[in-house]
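For this view, one protein chain was removed and the others were kept in their places.
The first chain written gets the first letter, and so on, giving A and B; residue counts start at 1 in each chain.
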Amino acid sequence: MAESKDIITMEGIHKSFPGVQALEDVDFTLKTGEIHALVGENGAGKSTLIKIMTGVERPNRGKIVLDGKEVFIRSPEHAQDLGISTVYQEVNLCPNLTVAENILIGREPMKWGGIDWKTMNARARQILQGLDIDLDVTQTLGLCSVAIQQMAAIARALEISSARILILDEPTSSLTTHETEQLFGVMRKLKSEGMGIIFITHFINQVYEVADRITVLRNGKLVGTYNTAALPRLELIAKMIGRSLTEFDEMIKIKLESSKLIKGESLLQARGLGRIGAIEPFDLDLHAGEVVGLAGLLGSGRTEIAGLLFGIDKPDTGSMSMDGKAVNDYSPIGSIGRGVALCPEDRKDAGIVGELTVRENIILAMQASLGWFKHLSYQEQYEIAEKYIQLLNIATPSADQPLKNLSGGNQQKVILARWLATNPRLLIMDEPTRGIDVGTKAEIQKLVLSLAEEGKSCVFISSELDEVLRTSHRIVVMRDRKKVAEFSGEVAENKVMHAIAGSLS
Amino acid sequence: MMQSFGTFVSRNRRLLPVSATIILFFIAYAVGAVYLPGMRDTQVFLNLFNQSPYLLVAVIGETLVVISGGIDLSVGGIVALTSTASAALLRIGWSPWAVMLLMLALGTAMGAIMGYFITYLKVQPFIATLTGMWVGRGLAYTISNESIAIYDPIYVLLQRTKILIPGLSDVVTQKGAYITPSVAVAMIVFVVAIYMAHYTRFGRTIYSLGGNSGANEQSARLMGLPVNRTKVLVYTFNGFCSALAGIFLSIYTRSGQGLLGNTMELTVIAAVVIGGTTLAGGEGYVFGALFGVLITILIQTMIQIQGTLITWWTLITVGLITLFFIGLQSIIANLKIGQATGATISRAKRNQQVLLYGGGAVVVVVLAVFAFYILKGGSSSTKSSACQLKPFRQDQAVSLMKGGAVIAYERNGGANCIDELYGIYPDGRIVGDNGTQKIEKQVTPQQVETLLSFISNLGWFTDNMYTASHVPCGVCYTYFTSVAYKGQAKTISCVDGGTDCPSEYWLMTGQFSTILPKFAPAP
Partner (left out) sequence: MRQSRSSFDWRKITESKLFFPITALALILLFDLIIIPNFFRITFQQGHLYGNLIDILRNSTPVIALAIGMTLVIATGGVDLSVGAIMAIVSSVAALLMNPFVLGTQLQAIKNDPTYSYSPFWVVLLLPLIVATICGLWNGLLVTYGKIQPMVATLILMISGRGIAQLITNSQKIQIFYGPFVYIGNGWLLLPFSLYIVAFLCALAWLVTRRTSIGLFVESVGINARSSLFSGIDEKKVKLFAYMFCGFCAGIAGLIGTSNISTSDATSMGLNLELDAILAVVIGGTLLGGGGRFSLLASVIGALVMQAVTTSMYAIGVSANSILAVKGVVVILLILLYSQQVQDFIRKITGQTRMKETQS
């Protein structure tokens, strides 16, 4: 095997956006002929690092060295010219064209002034066979499975430039086991030809199956780069989400004191609630004055549970009842009427209404529950908004600022305020501290505990295990879309990690 | 076997809308031929082509624009402008070839300008092309308010020439099935467009731009395709096609007028949709454009031949058919989504599909009922006993003309054996007599004047309009029309359903039907 050397080295990368430090002093190196996994929970900085490598963003500080020479990657086209190709999770091809066309469009073989379809199809077939893939290239891409679409994207990426670096961003999320194996086969073949592959994924098993080295990011900082063989699974997970030494440990004391107050009446009961393809049937009991934390890795089904509890999705099996009465109306407005609120994970597409003001965003759900005709006057809206701006310490020049002008952390607070304003009995929060500065994180965690003290029931979902441990009276662990364990809040961190990691560790 | 048929259909799903159009066309034609004997003549089929070259090229251009994910509303405006400008330039003596070249250049330039606005100034296509239409039509009106007749010999030649179809006609007597030169040119454009769409990089880039809710354009850019250049070019090409359509139309009507092509945008877009191209972009075949046009013209023809329906039924029917095709496309799009993700379809999605399928089926049934109703109305001759043909009212017509009428128009025959005689006076008064009723209507003198000049521009008083009457067939009508204008008077009679009458005659009767009052149906 040829001597492996560094293709690309990134040193001391800093990147910040208004209000958020996305990357802080991160180093990264990729060698030839290796599959290098990049892991970390959402908000860790993976996508930002990749965007810098592919020229979509430029670092505030730091150096990039390619083949021994320093480079400034100006744009995606420039990155492509340098040999860096990317295949994103949402395949950036044209689903209405055929597979062959997608691979070769823009450089189709021509004959007598027109496109030579026969040669093009043959060439496309040839390229795919080079990846050990055999399929009908005249199929419309949109009708093909995601696996094939990805293969086509990879094929195009390789065909276009003399790619030396191939970045695969969450390629296996929509693949079956068999298709994943096929993809790995392709990756190994390319690796043997000297390609450097960056493999971003949240599936830990897959990391161990195919990666040579692993780089772990967390909260914008580099945790470390390790050889896969030398890093046990449990340790990896600990590095990704494990406890970090912070000064919030006194909060544990607060929680332990307030935990005496729990075990209020049962508020919600879910029995065998499930949704095909999203979450296996589960049972869940929620009580007033109690914080239940949902722990688990990305993709384990936590958001799907939240969706069912709030009525965004309808279950295919099982039932749910509140206050002893069965729930039949699965809809957001129905849930709000029952006193359930969800602060969603996807702030941008499920929370923020950017052009509306802070005031309007805060009263939005409340107004929806009142209906079309019971309209809150400007004065009333203003008062409610002011109350929560004070309560949550929202930094905004006035309540009439468009929400899009606020920083991420404050936007999150506004969304939280929206749901608090509906005076819910059960508040579900999905990743409320993601992408937020440290100070705000602490505020929100404190807020969750105080809500429980007031007698509300809370469901707290977070990828940061220490947050979950800190704020929950009870912890439910999810893995692979299944509820796998339930612990009391005083459980040892180790036990939870085992449950998250699974049997093989 | 059902399995393999199912897989065949799903594999070639893209072809479904176009296939549906083609099948619908042939079914409609067959049904029409059964119920309306007038339609069985080969020439009627060919006349579908002869009447539509302008629409065909316009739809071809628009199809490409729509496939690229955009829309072009300026077609009618460019048609108006080019036809009026041609007529005006010809009137002051320009050479017809120079005029045509200039018009093509003009349309192309306008298309390019709009393309530039849309691509580089990021104006929405809807708005940019809308203002293009206004500017075009407005300039046409500026050049002239009324219709300008074209007498240029080359234009006349292009209008009158019949290219005989070998095998279906007799060269010696110069009679038989024919198409016009415009149609031949339109066909050439058609073939070129198909080649362009499927065998050039430009065409493939057009396909890559549309669809997927606009995400395709983004992807295409990331794939390194010349997105901006292609967008500008596709609008430029449509400008060219619109100008060509304007030229065809001015040849056909031998006039130029600002009103020409009014509401043409609607018909063009409807034909695009019926031709199987979805307005979301990314899908569609230029080939389908041909059939979209044919169906639209077929509907017009069928209604005209049937004779008793108001021409506005065309609009309603076209609207309904468009709805059907949109529904079809929507269903197919939803099927695709389910297929691609591979996920098992949840209950909700399934219900939605049932709703759409059901809705689509309802629309088809409604359409079928309408069609049946329409055609039943024209086929009463097959059911009831043959009625007695009424005598012609020629003496009455003559006395009308002597009494000051400028137009006397008699329609005799049809399925119900009617005999309607109208007299139109220069002060706007219209009288009607059908033997049992006398009716009256008042229009403005201007309208009469417009009508007269229109008829005159058709070449009424020239040798190009001639009598060709004979014993009418079962449900056919015999028409007598006397026109007195600017010192000239002429009477021409014709029978519909045949091929001998000059096509301008039907343009005239079409105009009549929008202005004449209607008799109450016989009890």
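The rule is short, and it goes like this: a residue touches a chain if its C-beta (ideal position, glycine included) is under 8 Å from a C-beta of that chain, and two chains touch if they have at least 3 such contacts.
Only a predicted model underlies this, so the values are computations on that prediction, with no experimental measurement involved.
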Which displayed chains the hidden chain touches across the whole complex = A, B
Key: Option from B:130, B:264 or B:297 whose C-beta touches the chain left out   = B:130
Ask   = Among A:110, A:276, A:298 or A:370, which residue is in contact with the omitted chain in the full complex?
value = A:370
Inquiry  = Of the residues A:238, A:308, A:352 or A:444, I need the one that contacts the missing chain.
reply    = A:352
Ask   = Which listed residue (B:61, B:239, B:275 or B:327) would be found touching the missing chain in the intact complex?
value = B:327
Remark   = Listed in rising order, the chain B residues that touch the chain left out are 71, 117, 121-124, 126-128, 130-135, 137-139, 141-145, 258, 263, 266, 269-270, 273, 279-280, 310-320, 322-323, 326-327, 330, 355-356, 359, 437, 439-441, 514, 517-520
Request  = Using the touch rule from the top, list residues of chain A that touch the missing partner.
outcome  = 17-20, 22, 43, 48, 312, 332-333, 335-336, 342, 344, 347-356, 360, 364-365, 367-376, 395-397, 401, 404-408, 410-411, 418, 434-435
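FYI, only the chains that are shown with their structure count from here on.
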Note = Between the Cα centroids of chain A and chain B the separation in whole angstrom comes to 54
Task = Sort out for me which residues of chain A touch chain B in the complex.
result = 76-77, 80, 92-97, 101, 105-106, 108, 114-115, 139-140, 142-146, 156, 160, 174, 275-277, 314, 316
Key: Residue numbers on chain B that touch chain A, as the complex places them   = 10-11, 13-14, 195, 198-201, 204-205, 207-208, 210-212, 216, 218-220, 222-225, 282-283, 336, 339-344, 346-348
